[in-house]
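One structure follows; several queries about it will come next.
Shown here is a partial selection of chains from the complex, left in place.
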Amino acid sequence: MSPSVRDQLRAFVDERDWSQFHSPENLAKSIAIEAGELLECFQWSDSGDVARVKEELADIATYCHLLAAGLGVDLDQVVLDKLEVTRAKYPVEKARGRSEKYDRLPD
Amino acid sequence: MSPSVRDQLRAFVDERDWSQFHSPENLAKSIAIEAGELLECFQWSDSGDVARVKEELADIATYCHLLAAGLGVDLDQVVLDKLEVTRAKYPVEKARGRSEKYDRLPD
């Protein structure tokens, strides 16, 4: 997330004095709630209304950012750190073209 | 998300030929699944193990990025667009210090 977006989110929250509600637990609940709303776009069909998908995606990304900020971590860095872990679990030669979980990949 | 992180995610997916699995519906399911894992950090307590919270947060942010990329939209822009909508629903003077949904805020 660019510093400018981060600053705008922080100002938005500060103006409303909402950081009092943003405990890690409440943000984790909020992400799950919004993930349910995103999933609702695909409840009975494999294609969802794009405008609504974008709105729900925005809500999730916003809460992710607020959680990262609350933990004092950079969301990009967290993603990169996890990517290293995932890279080790899913070597290219074993995982290419397969969707199985790492502990079910053939040797 | 910085262009560098985006490029690394794309390379990671391309090397494994995984974009075939990344339909918007599958990514929406994946976000909801990972949101459940994040929530599990807070299942019986309001404080969660920070290392695990960061890993789950990374998974969610990664799938959010992949969904945005699949829709051909910029995640930062989607967040900013939604922020305008939310700003209109929650004017500072009505929403300050309150956690109610916009349709239950006192006038």
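Quick notes on this structure:
When the chains are written out, they are named A and B in that same order, and each has its own residue count from 1.
The working rule: contacts are C-beta pairs under 8 Å (C-beta built on N, C-alpha and C of every residue); 3 or more make two chains touch, one makes a residue touch a chain.
Every value quoted in this text rests on a predicted model; they were computed, and no experiment measured them.
Shown are 2 identical chains; the number of copies across the whole complex in this structure file is 4.
We adopt the following convention: only the chains that are shown with their structure count from here on.
Centre-to-centre, using mean CA coordinates, chain A is 3 Å away from chain B.
Across the complex, chain B is touched by residues 1-2, 5, 8-9, 12, 15-18, 20-21, 23-25, 28-29, 31-32, 35-36, 38-39, 41-42, 46-48, 50, 53-55, 57-62, 64-65, 67-68, 71, 73, 75-76, 78-83, 85-87, 90, 92, 95-97, 99 of chain A.
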